[in-house]
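Note that one protein chain is taken out, while the other chains of the complex remain in position.
This part shows chain A:
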């Protein structure tokens, strides 16, 4: 577990030190006081599972869960769709039948769809996200007092960076 203030502090540190914005898959990275939003290119491994779909990008969002007092990782997939009526290409969310296989996520990952209704900053945007269930985070990341300063760095490593290594 990590307290909110400590999470915010470590988030800024991780942003500077992990330099996710330099990752070849990263299209854009937006840091807020308590959130990190990353736009990722579709990794090769995922692209190979797309069939004829034209995927655009993966949107990843890291935010703080007040309930679990843990960082949580949200993500969603965007695909291009041609709107014949208006003769334009639009972006829409894509929900594969089995998201875990589709993204080649590790077996311990519990991923579900949920609504994040409190996100009133952009009311016209979809509040639907996949999220990785955080209830075992402390056990997965390791939570002893001496290593607490690096809690979020370890979390990034387990929840995001390892996955990027696998799928790139």
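Criterion: a contact is a pair of C-beta atoms (placed from the backbone, for glycine too) under 8 Å apart; a residue touches a chain by one contact, two chains touch by 3 or more; residues count from 1.
Keep in mind that, in the parts below, contacts and distances are computed from a predicted model.
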{"item": "Undisplayed chain, where the name is taken from the UniProt record, one of \"Autophagy protein 5\", \"Casein kinase II subunit beta\", \"Metaxin-2\" or \"Cyclin-like domain-containing protein\"", "value": "\"Autophagy protein 5\""}
{"item": "Identified contact with the non-displayed chain, of A:32, A:45 or A:135", "value": "A:135"}
{"item": "Given A:3, A:126, A:149 or A:162, the one touching the chain that is not displayed", "value": "A:126"}
{"item": "Selected residue (touches chain absent from view) among A:113, A:147 or A:166", "value": "A:113"}
{"item": "Residue ranges of chain A at the interface with the undisplayed chain", "value": "66-68, 92-93, 95-97, 112-115, 117-118, 120, 123-128, 133, 135"}
